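Missing here is one protein chain; the remaining ones are kept as they sit in the complex.
Right, subunit A next:
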Amino acid sequence: MDIVFEQVDYIYHANSPFAQRALYEVDLAIEHGTFVAIVGHTGSGKSTLLQHLNGLLVPTNGKVRIGEYTLTNRQKQKQLKPLRRKVGVVFQFPEHQLFEETVEKDICFGPLNFGVSEDVAKQKAKEALALVGLPEQLLSRSPFDLSGGQMRRVAIAGILAMEPDVLVLDEPTAGLDPYGRKEIMELFARLHRERQLTTVLVTHHMEDAAKYADYVVVMQKGTVWKTGTPEAIFHDIDELQQIGLNVPETVLLKRKLEEKIGREIPSPCLTNEQLIDGIKALFFGGRL
């Protein structure tokens, strides 16, 4: 499903003394099947933007089009269920939404709400649990007896079991250990490929944005500041640092290296592998 934002404003608590503008004239187009990373300083409106993707928020002004759905400020909450089946949202700290007695029931909750039969839901729960890398024995356990990382995975499995076309992820790896983070990100990358999903990821890890995304959207104070491929976005280090963002470690390392040796390393160097290739090419003329 293609996603298009047209001049979207969003104001929290509009028409009250608590009114707070979170999005200003956002224009954005996400093509079907792309992996988009949204980055930006805290409070720049990333989560607000995400919640427009399945109609949890509707624009105060402007339009959001998602496939055949168009959301404007006249939207009725009741008509949004079909959209929500197609757009799965994993919130920041999704483990907070667990509530059932068993892991299995919790994962089945989403699919059952969308009218899947009990047997099919159970089957999907089993598959989803395997996808997030947890053993099947956990199905009958209470979600509250699990570790934080396991709870996170169960919550993610709960969304995956809905088999959405668009996967929306709000900092899904915040607070996970580095190994767990890599595992989860690899899972999303794999699902993106295998299920031909459209994936929208909010992250503070520029390494993840660089590694997994086709496009990077940089948010700044409620507006889209810049969009482009990771190469283009992470090219200008100083500019990004001015708005309080970082660039992947390897990009910094590359710059330091270049300053030291006084020569330029060809290739973009967004990931470790690319940097290694670049260094190899420079020193050994690609002969190694």
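Rule of thumb we're sticking to: a contact is a pair of C-beta atoms (placed from the backbone, for glycine too) under 8 Å apart; a residue touches a chain by one contact, two chains touch by 3 or more; residues count from 1.
In the analysis below, contacts and distances are computed from a predicted model.
One chain of the complex is hidden; its UniProt record names it "Energy-coupling factor transporter transmembrane protein EcfT", one of "Putative hemin transport system permease protein HrtB", "Energy-coupling factor transporter transmembrane protein EcfT", "Pyruvate dehydrogenase E1 component alpha subunit" or "Acyl carrier protein". Residue A:Arg84 is the one among A:Lys46, A:Arg84 or A:His205 that touches the chain not shown.
If you put the hidden chain back, the residue from A:Gly40, A:Gly158 or A:Pro248 that touches it is A:Gly158.
Only one of the listed residues, A:Thr34, A:Thr72 or A:Gln97, touches the absent chain: A:Gln97. In the full complex, subunit A contacts the hidden chain through residues 13, 16-18, 51, 54, 56, 77-78, 81, 84-85, 88-89, 91, 94, 96-99, 109-110, 113-114, 144, 158-159, 162.
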